[in-house]
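Got a structure here, written out as structure tokens. Questions coming.
One protein chain omitted, others in place.
This part shows chain A:
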Amino acid sequence: MAAMTKALPRRLVGLASLRAVSTSSMDTLPKQVKIVEVGPRDGLQNEKNIVSTPVKIKLIDMLSEAGLSVIEATSFVSPKWVPQMADHAEVLKGIQKFPGITYPVLIPNLKGFEAAVAAGAKEVSIFGAASELFTKKNINCSIEESFQRFDAILKAAQSANISVRGYVSCVLGCPYEGKISPAKVAEVTKKFYSMGCYEISLGDTIGVGTPGIMKDMLSAVMQEVPPAALAVHCHDTYGQALANTLMALQMGVSVVDSSVAGLGGCPYAQGASGNLATEDLVYMLEGLGIHTDSPLLSHLGERSVDPQIPSFQLQDKWN
């Protein structure tokens, strides 16, 4: 065993640092958390089978009825790149738009933005990354060049009174570069915020992060951007999503992205699991006494910890 421990590099911020974000922070957990449901977009996008338009619309309508307040509906990207999202306009036009619920859509460029607005979008999302290589491979330009593109979109969105959410991918690791520095994440996030994004979702795109790294990254970002403007978007590729999300909550983040049924795999790891499952997230939040936006969702969560319902009965309900 001595040989084993010698071989392990020692991380510089260990258990002591964890305790610094101690259980006292359990008392400072947010009282309310906004869930951004990304199943219909991020989830489905990573599913192999092309889901028909009526099924997509039905899914989104059901999610609306479940009481989620933000449901990312689709992506106005070229069908050449993402065939799953080819029906973006029909989906956005076909869904029921409940009052009090927003239906943001992804847009990669100005053309996508215009198509989205024409199809009725009132909120859009743009995607950046904290990794140069990922940006290059993903959207074929550098991070700096991507900002120029986004700037044009943000200006157009501002004129049209359309809110813009920013995503930063690879915040806890990149499939190409490996380690990503918290400073880089902070830099990109700050840029998005200053350009006009009302919220920035920090994505552990390949799910490699663990709670300590989440903490380090958020510490750096929170020095530049107010916590209220931040969200976390954790993938469960290595089973770390909920633990990472808990750490983010302890750090003061109160917006969490998740995907119903944990939809979506990971294009970088065949067979891997996808997004954090909304159900598992709601279960934890309810268990912590944290309100999610909707009474219906709360009720769902309550049932899962209702002492009158033994767990095996609950399971049968889902079967």
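The criterion applied here is as follows: a residue touches a chain if its C-beta (ideal position, glycine included) is under 8 Å from a C-beta of that chain, and two chains touch if they have at least 3 such contacts; residues count from 1.
The rule is short, and it goes like this: contacts and distances are computed from a predicted model.
Undergrad: For the chain omitted from this view, which of "Deoxyhypusine synthase", "TP53 regulated inhibitor of apoptosis 1", "hydroxymethylglutaryl-CoA lyase" or "Histo-blood group ABO system transferase-like" is its UniProt protein name?
TA: Per the UniProt record, the undisplayed chain of the complex is "hydroxymethylglutaryl-CoA lyase".
Undergrad: Write down which of A:106, A:202 or A:263 is the residue touching the left-out chain.
TA: A:106
Undergrad: Tell me which residue among A:213, A:231 or A:256 touches the hidden chain in the full complex.
TA: Spelled out, the listed residue whose C-beta touches the missing chain is A:213.
Undergrad: Write the list of chain A residues that the hidden chain touches.
TA: 1, 4-5, 8-19, 21-23, 26, 42, 45-46, 48, 75, 77, 81-83, 106, 108, 127, 129, 137-139, 167, 169, 172-173, 175-176, 178-179, 181-183, 203, 205-213, 216, 220, 235-240, 242-243, 245-247, 266-273, 277, 279-280, 283-284, 286-289, 304-312, 314-316, 319
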